[in-house]
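Partial view: only certain chains, each at its native spot in the assembly.
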């Protein structure tokens, strides 16, 4: 249980109502029970304020008069909710030390405050800093280094020599440092190009479930500080992702492409190789990027859903565009002749 | 070996020919050897009936006269084949009990009829019902509950508090309950929004290899009874999938979207967040869904493949559509003036 005063202090807000009122969890406006804290960040949910059973609500100042019970008034209710939720739902601490069923190579260097879970594998030459958590079933291959307070949940693979910064969060099934897709055609047969670079992940990076980040061909693949990656993202060899860029699920970025800082990349986007994407670029979902983008702004491609029967017609029209242009040209010529 | 009478009884069909004829496996019409059972469900394969070596064939009544040998006549040969194949290829039973190399938390509650495979991890507070199979290398984190006869093949991760129904089948590499992609921009830096909801999976659900289903931000992500998911599907936080909906591989569904019942979603489809898809919607492969779909029916988007040289021309024409419309407008004005 937390008092509103304690929460307001943590999130940088001001209590409207009883500062000593106690709440015991976060909920949505519609789902909240009394003694729960809710929030209003998207104004379209304002209609739920009046009927909400929430004991207290985080709101911006212009919404404060609409709150029936207690409120915490903040500048940015969504950020404040995130901070309050972190306060009320602390990450369960993991047992310090090495689980008896884990395998640890003799020369691995593991800080005594780290936690290594059941069935994990820590290979030769690995360095693990203080307060790191390596969850069950994770495999950390030779010479990986992991910065302080980084957490690997479960069933993750870090390949040889990968470097992770501090406070990184990696979700299950992620593979970092597998070989990039380097092949050379030797008279018809494809031979492997050894991938001798590595992957360097900065501080405060998050990587979603089953995403993959390949090691570089010669130099390293780089994910800068503060980058947030969703699930099932594929990042090819020698890609560089700039600071604080966020990428939604199912995105694929081909080799050697450099993505700027503070970009927002929507789900399912594909970016071809050897391109450069400027800082501050926003790409809407499923956009196909085949050339570099030199200035910030919002970019898109793709055709939105329509009834299949209409789609069939439009596809035909699209394919006849050339003919249509010719017909217009004929009309223009005829017009001139008149 | 099964007699045709036994199989016909199981699949609800009628034998044409020798009821005591014995078959020992299922095969395609072209691949079948004598003593094997085949089926004809797609009429375009009718041409293979005459030359098939199959000892018996499952067919609909209108095809019965074309079968050279024995037949089982049914209403729906594809469903009947599925049932016959299940009868002839029972799932190998797993050794009951806990493998010596598995790690089981002291307070996990595991039914004695369950099977826990090698190198598996069952964490604190987990409940596993009767006849559940947890395959090798699976990691089941704290407080997960798994309903009866559910099967996890191998290397699967179930995160904290996830609930699985009965007779669920989960394929390798699946991750259920990883954190949803919740971030808030706090003056330029992205901070994490704790994901305190969970995932609830109904009965008779199947989840294909390497698919991911994220836990909810506050409330739960929900997969209803009878949903079938193929491989490499990404389901974001707070998505709800209705009963008996089937989703093909490589589909991504963004956060808080609600998909109806009895939908069929083709491979590679992307659905944006906060949308609602009606019951009975069919989406063809690679469709981009950016707005809600309010009524059942078939929907599509995307441009089909063409030779690259043509594609280049069509892309140029597409980009000049605005100019083309202007040219037509000019012609219309000129025509009026005449």
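When the chains are written out, they are named A and B in that same order, and each has its own residue count from 1.
Going forward, contacts are C-beta pairs under 8 Å (C-beta built on N, C-alpha and C of every residue); 3 or more make two chains touch, one makes a residue touch a chain.
Predicted model, so just to flag it, every value in this text is computed and none were measured.
*Asks:* Once every copy is counted, not just the 2 shown, what does the total come to?
*Replies:* Whole-complex copy count for this file comes out at 3.
FYI, only the chains that are shown with their structure count from here on.
*Asks:* Between subunit A and subunit B, what's the gap in Å when you average each chain's C-alpha atoms?
*Replies:* 25
*Asks:* For the complex, which residues does subunit B have touching subunit A?
*Replies:* So the residues of subunit B touching subunit A come out as 101, 103, 119-121, 123, 137, 139, 141-142, 155, 157, 159-160, 173, 175, 178-179, 181-186, 188-194, 196, 210, 212, 214, 218-219, 232, 234, 236, 250, 252, 254, 270, 272, 282-284, 287-291, 293, 297-304, 306, 313-314, 317-318, 320-321, 324, 327-328, 331, 334-335, 338.
*Asks:* Mind pulling up the subunit A residues that touch subunit B in the complex?
*Replies:* Per the stated touch rule, the residues are 26-28, 31, 76, 78-79, 81-83, 85-86, 89, 92, 99, 101, 117-119, 135-137, 153-155, 169, 171-173, 204, 206, 208-210, 226, 228, 230-232, 244, 246, 248-250, 262, 267-268, 285-286, 302-309, 311-312, 315, 318-319, 321-322, 324-325, 328, 331-332, 335, 338.
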